[in-house]
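Note that this complex is displayed minus one protein chain, with the remaining chains in position.
Right, chain A next:
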Amino acid sequence: MITLAIGLSIVLLLVILFLLFRIGTLASIFRGSTQRAAGTTKTSNKVNSILMLLFLIVGGAAFAWSFADAWDDMNQPIASVHGAWTDSLFWTTMIVIGIVFVITQILLFWYSYKYQHKDEKRAYYYPHNNKLEIVWTMIPAVVMALLVFAGWKTWTNITSAAPADSVVIEVMGKQFSWLVRYPGPDGKLGEANVHLIDATNEIGVDFSDPNSMDDFMPREIHVPKGKPVHLKIRSRDVIHSVFLPHFRVKMDAVPGMPTKFWFVPTKTTAEVRTETGNPDFNFELACTEICGRGHFAMRFILVVDEPEEYEEWLASQTPFIEQNPQLLTKFTQDSKDQVVLEKSTEEVKTEL
């Protein structure tokens, strides 16, 4: 019954709108405005050009207000060294383009309003001015050159080789969660292979490799404040992307192609909690490359500790293989076979 009522009222509304439209059309025929060239009728031209001006003023004000209103929410806390560089470069660029934005939009709508059609007036025949063209080619070219230079310097710094004393962490994306591995006291990650993956050994670590014996896989990432962190990023199924919004870090996780990103955290989780006044604040790791059904739910926690706390945390971790000793049984047999296999392939290579 209600659907019927809604349907009927929609039909009624459409009929009324259609009648209004017909009346408008007929009225314009009686007024004779249809006799004039399109776009030269006095009222519609005036109304539209005033609306253009209003759009500029009201729209501009609304934009400014909403921007200011959203300011706090759009600025995520920054917690890395390079994050401060990119944020300052971002806002500098925003100011540059903001100036261009304001000038061009004002001119566009102001001219639209000011030079609206008048019967007695005639447009100014002004086909070109090469000097002007050169000027407004050169100005953006110079500005772009400066921005490219600033961007290039920042980019080169960010993507430079990670320092040797970095904390190395392997992050592996999978549908739909993250797997994390630390190299343990020896500082070396053991070999891993996609064919060794099973329900327990989700990264496919090769436990016949001595380097993997002390590797551990925690349920959240811990990193020390002020020390470089080197993320070694991999994926085991489809492309994912490691995104740490507060550290301004993003790098794709590509199956078959390890990637990396390094950064220096500057604030501990506790510090940001006091800074934002939010006792539940956590640094989060999100996925930013479409990866399937659970793409929006690949959340992982990252904790920045003071260096001492970090050492304590490290000491409290037990190697993965100690937690899952049953895995070794599989490897003692497999690894012997593999060693033999690898040797034979090496021989083949040397022969070739």
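Throughout what follows, a residue touches a chain if its C-beta (ideal position, glycine included) is under 8 Å from a C-beta of that chain, and two chains touch if they have at least 3 such contacts; residues count from 1.
Everything that follows uses one rule, which is that contacts and distances are computed from a predicted model.
Engineer: Considering the UniProt annotation of the chain absent from this complex, which name among "Phosphate-binding protein", "MxaD family protein", "Cytochrome-c oxidase" or "ABC transporter" applies?
Structural biologist: "Cytochrome-c oxidase"
Engineer: Looking at A:F243, A:W262 or A:F320, which residue reaches the missing chain?
Structural biologist: In the complete complex, the chain left out is touched by residue A:F243.
Engineer: Tell me which of A:L189, A:V205, A:C287 or A:I321 is the one touching the absent chain.
Structural biologist: With A:L189, A:V205, A:C287 or A:I321 as choices, the missing chain is touched by A:C287.
Engineer: Of the residues A:S66, A:T274 or A:T318, I need the one that contacts the missing chain.
Structural biologist: Among A:S66, A:T274 or A:T318, only A:S66 touches the chain that is not shown.
Engineer: Could you pull out which residues of chain A are in touch with the chain that's been left out?
Structural biologist: These residues of chain A touch the chain that is not shown: 21, 24-25, 28, 34, 37-40, 44-45, 47-49, 51-52, 55, 59, 63, 66-67, 70, 73-76, 83, 85-86, 89-90, 93-94, 96-97, 100-101, 104-105, 107-109, 111-112, 115-118, 121-129, 132-133, 136-137, 140-141, 144, 147-148, 151-152, 154-156, 158-159, 174-175, 194-195, 197, 204, 233, 236-239, 241, 243, 245-246, 248-252, 254-260, 280-282, 284, 286-297, 299.
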